[in-house]
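Notes follow the structure.
For this depiction, one protein chain was excluded, whereas all remaining protein chains were kept in their positions.
Entry: chain A
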Amino acid sequence: MSTEQNLLTIRGVETYYGKIVALRGVDVDVKKGEIVTLIGANGAGKSTLMMTICGSPRARTGEIVFDGQDISRTPTHEIIRMGIAQSPEGRRIFPRMSVMENLQMGAQLVDDKHFDDDLKRVFDLFPRLKERANQRGGTLSGGEQQMLAIARALMSRPKLLLLDEPSLGLAPLIVKQIFEIIKELNSNEGLTVFLVEQNAFHALKLAHRGYVMVNGNITMSGTGAELLKRDEVRAAYLEGGAH
């Protein structure tokens, strides 16, 4: 695949936790304007890949190119400055900060003059957050925290949005709502999204393309529709799953 229109190119990335190998030479491409999903079982290394893109932990070998620049040796805060935002595994809301302060943290790299507009935009997407604006992050429900994590990531006006399991532990109705919002952001604003999911059915339906990760390796890739039809995918991630 040509890498010219790629916003993110990952080549041969290996990541270790101490001596334990988590990623064994991963190749992934994300083109500008795409929604790409990464599916796989628990412990396959999906979240590790998300964090490796942001330099925490760093890739031991391989190359990560974002927007034309190799970022595999760049410190985390500088990678974020270049236009990547992540809603990480476990949401990681600041529990002792208000919803508003969490959003301000998301916006801290952006010029203050955009703040009011951006705030209005995320409140339009997630009206629930507006009602909770002065409540402490730690007191929100799981679904509200997930909304806040995504909203906080959006406040930084990213070129690439990394979403790690936005559906985890949420009621089906809210999952549907969140997936619709991701789709809207992608089609209306051209936001590029790299989405990690265990909820393979929803994710593959939403995404333009998908990758399957098993034990730190990418084992399959293709368009969402193709992967949905593959027997291996159906057997491993869909049959009896949540659809």
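Heads up, the rule we're going with is that a contact is a pair of C-beta atoms (placed from the backbone, for glycine too) under 8 Å apart; a residue touches a chain by one contact, two chains touch by 3 or more; residues count from 1.
Assume contacts and distances are computed from a predicted model.
Per the UniProt record, the chain missing from the shown structure is "Branched-chain amino acid ABC transporter permease LivH", taken from the list "Branched-chain amino acid ABC transporter permease LivH", "Fe-S cluster assembly protein SufD", "ResB-like domain-containing protein" or "RagB/SusD family nutrient uptake outer membrane protein".
Considering A:Cys54, A:Leu119 or A:Val175, the position touching the chain not shown turns out to be A:Cys54 (whole complex). Across A:Pro88, A:Pro166, A:Gly210 or A:Gly224, the residue that sits in touch with the chain not pictured is A:Pro88. Remark: the omitted chain is touched by one listed residue; of A:Thr76, A:Gln135, A:Gln177 or A:Thr219 this is A:Thr76. Only one of A:Gly106, A:Pro166, A:Gly210 or A:Gly224 touches the chain withheld from this view, namely A:Gly106. By the touch criterion stated above, the residues of chain A touching the omitted chain are 54, 56, 75-77, 80-81, 86, 88, 90, 92, 94-97, 101, 104-106, 108-109, 152, 156.
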